[in-house]
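The block underneath contains the structure these notes are about, expressed in structure tokens.
Yeah, one chain of the complex is gone here, protein chain that is, but the others are all in their spots.
Labels for the chains are A and B, by order of writing; each one numbers its residues from 1.
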Amino acid sequence: MPPSTDRPRAQKVPLRPGDRIFSGASTGAGVLILVVLAGVAAFLIVEAWPSLTAPAEDIPGGEGVAVYVWPLLFGTLISAIFALLIASPLAVAIALFVTYYSPRRIAQVLGYLIDLLAAVPSIIYGLWGFTVLAPLTVEPANWLSENLGFIPLFAGPPSATGRTMLVAIIVLAVMILPIITAVVREAFRQTPRLHEEASLALGATRWEMIRMAALPFGRSSIVGASMLGLGRALGETMAVAIVLSVSGGVTFNLISSANPSTIAANIALQFPESSGIAVNTLIASGLVLFAITLAVNMAARAVINRRKEFSGAN
Amino acid sequence: MKRTTLGRVLALPAAAALTFGLVACGSANEQGDNTGGSGEGSGLSGTISGAGASSQEAAQQAWQAGFIGQNPDVTVNYDPIGSGGGREQFVSGGSDFGGTDAYLDDEELAKAKERCGELVEIPTYVSPIAVIFKLDGVDQLNLKPATIAKIFNQQITKWNDPAIAADNPGVQLPDTAITPVNRSDESGTTENFVEYLKATAAADWPHEVSGDWPVQGGEAAQGTSGVVQAVSNGNGTIGYADASQAGELSTAKVGVGDQFVEYSPEAAAAVLDVSKRHEGRGQYSYAYDLARDTTEAGTYPIVLVSYGIACANYDNAEKAELVKSYFNYIISAEGQKASADAAGSAPISDQLRQQIKPAVDAISAAG
């Protein structure tokens, strides 16, 4: 919130050159951001245009852009959404633990550790998923397909190497966990102390205090953080490219080796060896990804805006 | 609040300056380059940059090391961005030389001639592609082309299939499911492998030839190392990869005519000698249509031939001289041995070297 100086009187004060330069520079910086974003959007549209207008046979796969992008879109959504479903409850649990359950000293160290993990390069998560996590899931996947095979998610046949959508989802969840946690933790930290103490004084158990004071206060932050995590999961490139075995169309089956790729990973995998219209098609898929992120952010903003602004500036 | 900022604010740039101060010194192995180089320095100096096929990267590193050893003042860069990108950059003038797993198509060739006058296009890197597999209890396999095609097309799904058993008398084949592993990224390795299947087993391989793997539902992994890792992680897995990276994995013998041939550098290089040069692309273009379906004894037909591309005419005399010497080094026996040691490639034969030498010598700045 901007400082609530008395506007009418402030306007009578003559603008000093320093003020003019400073406000000009800061406005300029804001506009620059808009220009850059417009540039990104324009670049995507211009580069994607040839593939949108080209005859369907010229597009890789031979059936047009929509058919080319659809499985990728599906893979992107399914991996990101499942990752979010796993990560956000866990993130809230971690944030609760760090804020309300762990001893203060430990909480600080944990907070530091989580900040650190938010910054571990994605390629490292990819290598970890490939070399450590994937082999571990082979046996559980076999068990799942034998015992729960009637659920479409676990239909099998299970992959022999473990590089499945399930592993990609787990890797993505692990990657976005620290990001969501960091934001949610911040929100819980800002829960008004008086609310907490009042509910405890009224005899609430710790959980009741959290449920009645902390969670309502942090709800919009949790949603916002989840959207942030979803955005990150949607756009994740290298980790998915390394971990996921991509060779199939649209399927809900999480444990086979035939999985749809994701948009970002597909760009990374195909871009180096592509030329001509194939590049345009890849960028068109990037445009789709951009549009989804835009939509996710709009949704998040809408949710966050419902919460009143709490800030030091009254 | 009052005595705050200045000193503290200055601390940040100071820290940054410190970082940049460190930048001033180079890495330990580059410090002595100018003085410590061999006395017979060729007088060459400058930088050339190439870009292209990632398959060549290990070889390019070996060539750079050898070439820099002879010419300490030279820097050669190679950016393994991929064949497609490499060709595109080369024809548009973005790089001094290129590396590509497939020769230029007609459109690119026309553009390249616009840039270069004549295009110099020579096979520099020949690498056998091995069919690697991991199957507990089995470490030797003979596979006919049709069998390989059926396995990768997922028509043969069990290791004890009669088609496999027929070629492998005496081998105890288990009742394990076959997991074929392919590249998930578009690659020259895939294109060459698929081209081989199409040429030798067209009936069992109905797919088109491209760098993209055409069959859905198999296991896919990124890059040669990804495929090797995926095959090693599983059981009953089979894949294709640059033979040099096969490591501990078993490799199948491939049916050529009536025999089964194990991959070897000599057998791989032999394919080029029985293949036909693609005519009509200019006098310095040595593009080959590989004889995949050869029945010649002792040839291993699943090879990746990667080309080095350069201009016959450069604007800049220094660049021309550098590229020419670099390419001369690459095709020399010494250079080919260096790449064979470092990347496991098959050295080109003397006969081929004689043929392509004039093309390299034609690189100049005239024009």
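The rule is short, and it goes like this: a contact is a pair of C-beta atoms (placed from the backbone, for glycine too) under 8 Å apart; a residue touches a chain by one contact, two chains touch by 3 or more.
Definition applied: contacts and distances are computed from a predicted model.
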Options "4Fe-4S dicluster domain-containing protein", "Phosphate transport system permease protein PstA", "Succinate dehydrogenase hydrophobic membrane anchor subunit" or "NADH-quinone oxidoreductase subunit D": UniProt name of the undisplayed chain: "Phosphate transport system permease protein PstA"
From A:Ala118, A:Leu153, A:Met212 or A:Ile277, residue that would touch the chain that is not displayed: A:Ala118
Absent chain, residues of chain B that touch it: 1, 4-5, 8, 16, 19-20, 22-23, 26-30, 33, 47, 49, 51, 54-55, 57-58, 61-62, 64-65, 68-69, 75, 77, 79-81, 88-89, 92-95, 222-226, 228, 244-245, 247, 338, 341-344
Hidden partner interface residues of chain A, rising order: 1-5, 16, 18-19, 21-23, 25-34, 36-37, 39-40, 43-44, 47, 89-91, 93-94, 96-98, 100-101, 104, 112-113, 115-125, 127-128, 131-133, 136, 139-140, 170, 174, 177-178, 193, 196-197, 200, 205-208, 210, 228, 231, 234-238, 264, 267-268, 271, 283, 286, 289-290, 293-294, 296-298, 300-301, 309, 311-314
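Everything that follows uses one rule, which is that only the chains that are shown with their structure count from here on.
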Cα-centroid distance, chain A relative to chain B, in whole angstrom: 36
Partner chain B, residues of chain A touching it in the complex: 60, 130-131, 134-135, 138, 157, 159-163, 241-242, 244-249, 256-258, 261, 269-275
Touching residues on chain B, where the partner in the complex is chain A: 54, 81-85, 87-88, 177, 179, 181-182, 184-188, 211-213, 215-222, 226, 229-230, 233-237
